[in-house]
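All protein chains but one are shown in place.
When the chains are written out, they are named A and B in that same order, and each has its own residue count from 1.
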Amino acid sequence: MRKSMEEQFPVRQILSPEGKLIESVDGWIDDELALDMYEKMVINRTFDRKSVTMQRQGRIGTYAPFEGQEATQVGSAMALDDQDWLFPTYRDHAAMMTFGQSILRVLLYWKGRIEGCVPPEGKHILPPYVPIATQIPHAAGVAWSSKMKGEAVASIVYFGDGATSEGDFHEGLNFASVYNAPVVFFCQNNGYAISVPMSRQMKTKTIAQKALAYDIEGIRIDGNDIFAVYLHTRQAVEKAKRGEGPTLIEAVTYRYGAHTTADDPRKYREQEKEEKIRREKYDPVDRLRRYLESKGLWDDEKEQALVQKAETIINQAVKEMESYPAPQPEDMFEHIFAEKTWNIKEQQQQVAEESDRQRKSVQKELA
Amino acid sequence: MAYTFKLPDVGEGMAEGEIVRLLVQPGDTVAKDQPVIEVQTDKVSVELPSPVAGVVKDIPVQAGEVVPVGNPLLILETDEADGMDENGGHQTVTGDEKFESKTDEDGQQLKNVDNPVSRPRRVIAAPATRRLARELKVDIEQVQGTGPRGRVTDQDVRIFASGNGKKNVRDGEGQVSVVSTPAESASAQYREEYNPAELEERIDIRGIRKQIAEKMVRSKSTIPHVTHFDQVDVTELIDVRKRLKDEATAAGVKLTYLPFIVKAVTFALREFPVFNAMIDDDKQQIVIKKYIHIGIATDTEDGLVVPVIRDADRKSLLEIAREIESLSTRARNKALTPSDLSGGTFTISNVGGVGGMFATPVINHPEVAILATHKIEAKPVVVDREKKEFDIRDFMTISLSFDHRIIDGVQAVKFSNRIRDLLQEPLTLMLRM
Partner (left out) sequence: MTAKMTMVQALQQAMELKLKEDDRVILMGEDIGLNGGVFRVTDGLQAKFGEDRVIDTPLAESGIVGTAVGMALNGMIPVVEIQFLGFIYPGFEQVVSHVSRLRARTQGRYQVPMVIRTPYGAGIRGPELHSESVESFFVHVPGLKVVVPSTPYDAKGLLIAAIEDPDPVIFLEPTSMYRALKEEVPEDKYTVPLGKARVIEEGEDISIFAWGAMVQVALQAARKMKEQRGWTADVIDLRTLYPFDRDTIKASVEKTGRALIVHEAHRTGGMGAELISFINDESLFYLKAPVARVTGYDVPVPFFSLEDDYLPTVERVSRGIEQTITY
């Protein structure tokens, strides 16, 4: 009998929701790494909650929360090597910060500051991609050129379930497949493209099976199981660097909150009920904590200390963000071209004069 | 009810008129069509007849004042309540008088609408022309356009800048105001220093004089003039005229030499059509006229006017003589109509009666040539050099100015020679009649 796609692409789990190891992680994940994973997830969750709160206070703009997806993002980003490339969407701040982007920069981004797009020196972290799936060919292209240059460098590109309907998803996978590019296509399937559930997005029951069309490896993992996320991503990254081509990973997860702070999920799903079940049964942070507690690596005291630490770190970043020098209107003309064209120069000059006039009139009023 | 008689456009697209004389006084009873005010425009002097019968209530203008077209001239109390609005189109006074002229016009006033200078306006002008006006400190809105669709051309601006020290114009409210130009401020300085009020008399340049001034500047600033001189042996012509004179007198016409000159010129023009032409400066084209309308420069009390003999080439000597007589009489009586003064293709200026040998006549722009004829004088001529034999013959000198842009010197000499030959041998003239 022919196996169904769900059977062919089972959701792989290493850590059960109860926090029990299903298979050995020896040689891959030691206690130190597990503790690090936990700390990163907690700090990121603290960040996410703080950001939603600040958006409601008017301290930042519209914000895309990721709570519930900490394991997919933190686990996958931890699987990268320093020189690798990361292509995030607008919901992947946890992945970005895990890989090295500063909390300050991410906050600045949501504060409406272009400075939030700039990665730390030496790190290849692209700015959040807003148009859906358009980053996928970029990752394929970077990976393809890494291969051309003979570098052992991989690229990871994040996208959601909805993105798999876009042409760029297919074009990106096809190019990577044709040229055997070292890229990891990391799909966080959180069940919804804003309001549209996966069942209306595609007929297929899995996203991993789409890899078949490109004759590349496709795997489906429990996205709330950070061990599974880390392990399979790490394997995909290493495989890519060995020259064995791209992998499509479907990490099944769930976002607790709204698509963005401008969205109300109660319009399209039984929000309270679903969220409650998810949080109680499948929460990625609690799952790892149960594991750590079962191994005697974690307790309430440590939890208290970590919560304190997370708050300190986030509050510090918020303070930096809020005291960041105000942008100058002339700044918008920077970096449009390597060398400013006359049009840019002329318009920048006009804006400089305009802001000068405004400054003077404010000074006059004050006087 | 009150009726306001406004200055209509009595010329071809004129903008203003000078009140020469008031023919009625407040309190006078006037009949319909009775002349009430005499107005002089750039082109003509006319008596304006009242469109309605009634009693003069008010005359808001004075003799000597320059009034823009559309401004009130006369307010009458009239019983003629109907008919006028449909036919005469002249409005009775209402509370909001100044907005009327645009909305309620008869055929004559509709013409005003076509003329951009006759209403509150923005003149039409290319941006480059506007820049020139700014550079020359000319308020372009005051300049009358002569270009296509009434556009103000560069030349109009230059003429305006050079030709006016002081100009009465209408402002947006329809009031008369005085616009300063650089020339005026310079003369203001001069007045301060010399207190010239006692030493000088200042006469505003207006009416026909203003028209002459502008035309002369335009001509001289546009056309590269060259003048060719010659003398014509008119001994035989004198004889011919003498023989025809009495017959003409019997027909009631005074036959001068001028009709002969006109005829000679028309024949020469047929042979040399480039002299019967104009230059369209904007389109950069030479326009050859297929009709010959000869302008006769005529001296009047107010200055030079140029009435026109239409289709002179198709008229007999007698007809031309009669027409010259009639035109000059009307010119002296200021009775010329706009059509008497327009459409000329070549101008003859006969200054023989006044004296002088030669002149450099100014071409009547946009024409391309002008002929001046001078005094006839008896001169000795060598008949036989060997025998030292002389004869006495009558000579008339002529001066031909031509537009060197399109006419070359040789052509001009040939044209002049043709006129000379025709006048020297009047029989050949007859041959062509």
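Keep in mind that, in the parts below, a contact is a pair of C-beta atoms (placed from the backbone, for glycine too) under 8 Å apart; a residue touches a chain by one contact, two chains touch by 3 or more.
Nothing here was measured: the structure is a model prediction, and the numbers come from that model.
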Discussion item. Among the chains present in the display, which ones are touched by the chain that isn't there?
Written reply: A, B
Worksheet, complete the sentence: Of A:145, A:165 or A:204, the residue that touches the missing chain is A:145
Worksheet item: Of the listed residues B:57, B:130 or B:332, which contacts the missing chain in the full complex?
Response: B:130
Worksheet item: Which one, A:33, A:114, A:152 or A:351, makes contact with the chain that was left out?
Response: A:114
Response to the item:
Of the candidates A:136, A:226 or A:258, the residue in contact with the absent chain is A:136
Worksheet item: If the missing chain were put back, which residues of chain A would it touch?
Response: 85, 114-115, 117-119, 126-127, 130-131, 134, 136-146, 148-149, 155, 167-168, 171-172, 174-175, 178, 334-339, 341-343
Practice prompt. Kindly note down the residues of chain B that lie in touch with the hidden chain.
Written response: 126-131, 134, 148, 282-284
